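Apart from one protein chain that is not included, each protein chain of the complex appears where it belongs.
Letters A, B and C mark the chains in the order given here, with residues in each chain numbered from 1 onward.
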Amino acid sequence: MGRKILVTGFQPFGGESMNPAWEAVRRLPDTIGDATVTKVEVPVVFGRGPEAVERAVEEVEPDLVLCVGQAGGRAKVTPEFVGINYADARIPDNDGCQPIAERIVDGGPDAYFATLPVKAMVQAMREAGVPAEVSYTAGTYVCNDVMYSLLHTLATRHPEVRGGFLHVPYATEQATHLPASTPSMSVDDMARGIAVALEAALTHEKDVDVATGSTH
Amino acid sequence: MGRKILVTGFQPFGGESMNPAWEAVRRLPDTIGDATVTKVEVPVVFGRGPEAVERAVEEVEPDLVLCVGQAGGRAKVTPEFVGINYADARIPDNDGCQPIAERIVDGGPDAYFATLPVKAMVQAMREAGVPAEVSYTAGTYVCNDVMYSLLHTLATRHPEVRGGFLHVPYATEQATHLPASTPSMSVDDMARGIAVALEAALTHEKDVDVATGSTH
Amino acid sequence: MGRKILVTGFQPFGGESMNPAWEAVRRLPDTIGDATVTKVEVPVVFGRGPEAVERAVEEVEPDLVLCVGQAGGRAKVTPEFVGINYADARIPDNDGCQPIAERIVDGGPDAYFATLPVKAMVQAMREAGVPAEVSYTAGTYVCNDVMYSLLHTLATRHPEVRGGFLHVPYATEQATHLPASTPSMSVDDMARGIAVALEAALTHEKDVDVATGSTH
Partner (left out) sequence: MGRKILVTGFQPFGGESMNPAWEAVRRLPDTIGDATVTKVEVPVVFGRGPEAVERAVEEVEPDLVLCVGQAGGRAKVTPEFVGINYADARIPDNDGCQPIAERIVDGGPDAYFATLPVKAMVQAMREAGVPAEVSYTAGTYVCNDVMYSLLHTLATRHPEVRGGFLHVPYATEQATHLPASTPSMSVDDMARGIAVALEAALTHEKDVDVATGSTH
């Protein structure tokens, strides 16, 4: 029997009528390599987003989980390296909640590193012509809430399951009403990138050995 | 008999193996509205680029000319408002020439405004979901050389023909090896944008009356 | 008898409580090289800004005129190469006027090039440690209105007087309430840059011969 991948994408938020994360996720093929792909849309709500992911993990029993969110302003697809135990919202979430400087899990560690091979994923996307870069901050909003919570759930209850998070830029059509310098990407390219990134994650138990880090 | 559009795109330059301008131009449909579309690839060479455009104008006898070039670093498709009588190259062109602070046409006016409805073109692209913005500088490299020369040729010898220039961002696949913040756009979206921009140019003898200007 | 320089700076606009252009201008020394410096604050109003500059030209009878404005979002001090015969305002000016796609001078040429040595000015600023770059668009707002009008006045009535325009970034203190990526510069560094740029303008009747142009 083949492996199983769970991929989640967020609903629209912040006044936008679409979320490129979910648009890209739902265009993924139903199988990648030897694995079947289950796609789930989750709410942009602190606490409820992570719960929806956790519920899907229990139901699907995946080998690999990737949650996808939008990072408006970034120019590339960015697998996230680390989730932090901290919620601090500049704008309210879709339920109107706005946590300030709160812990996500009381007594949880300050951070978890993704257990996906982020460098191999970036390399695979670049080879496929999709601009990609490892990111070292998933922010402090619902995306990080979902990432940290997922990694906490996997670490404490499903240590054999690998998981991580990935941010996508604005979709091209979202950028029409944004400032002239705002980067964007077509949802087709995002979906193509996520597919090869997942394929790389399936075939790399360990990450590749290339320098992708920063110079500060 | 229908109208005729001439569209040109540049060859690769600056060490790149493709030029998104020509890639987008050659994907244009062969008819737009009531007009047939002729597509010509031109060299990234001072003097020879403009000559290739001029030759195509003489052969095609178009009603409307749009030259397309790459402006790496921009995030949107940008119809140009003005070409200036000035060549100043930061890097050599594809023939190895690098003019510094030279006039393009001795005795020519300092500048020509595009005779295409740049605001209507931007509006049409935005409505089609393609990020677009009017630009007020076509630079001082071969793009501006072509733009100024075209407008000079049309003004002095074909005043009934309307013409202009349009810059596209890096193609998505070019950005894989560029810094993390470099914006890009899929060539398909560029081609789609140029097509609706040309349709808008056909249907607007006069430009639309909306504010697109700057605040400095 | 020594030469005379006229330098103007704009009043605050767009909701800001200060304009770094005027703040920098009023900190200039009263003499630069052999020249005395007269400083005049002008309103951010289409038509009235240019009139204030013209009045000052008549009164001061300068050898050299530099008008200074703010280009929020730029990271460097940018002498402008060209002013265009076009006004198009994204926001109303300080008198509430918002011209759309209007000519500044009916029957005037499409553009005038600055008659100051912009490359020598940039070079002098860089040598003094002030980031600087030639700009090829002064926008379509009151700054360009002032620049084009000044160059038109000088060309038609005072051809022996050299003139131009220079944009400065946001001042450091303005950027505290702006997005994280907004560049800024200390007003002291702006003033220091403008002073050495004016010195270079005094000593260079002809511009220096270095490449500063674009690659698109």
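What we mean here is this: a residue touches a chain if its C-beta (ideal position, glycine included) is under 8 Å from a C-beta of that chain, and two chains touch if they have at least 3 such contacts.
If you're wondering where the values come from, they're calculated on a predicted model, not measured in any experiment.
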Only these shown chains touch the missing one, namely A, C
Out of A:24, A:84, A:150 or A:191, the sole contact with the unshown chain comes from A:84
Given A:143, A:175 or A:201, the correct residue touching the omitted chain is A:143
Among listed residues C:93, C:110, C:189 or C:207, the absent chain is touched only by C:189
Where subunit A meets the chain that is not shown, the residues are 14, 69-72, 81-82, 84, 86-91, 98, 100-101, 109-113, 119, 135-141, 143-144, 167, 207, 209-216
Those residues of subunit C that touch the unshown chain are 74-76, 125-126, 129-133, 172-173, 175-178, 180-186, 188-189
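Note that only the chains that are shown with their structure count from here on.
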Among line, ring, star, complete and other, the chain touch graph is line
Farthest CA centroid from subunit C: chain A
Subunit A and subunit B have mean C-alpha positions lying a whole-number Å distance apart equal to 38
Note: subunit C sits from subunit B at a C-alpha centroid distance in Å of 29
Residue ranges of subunit B touching at least 2 other chains are none
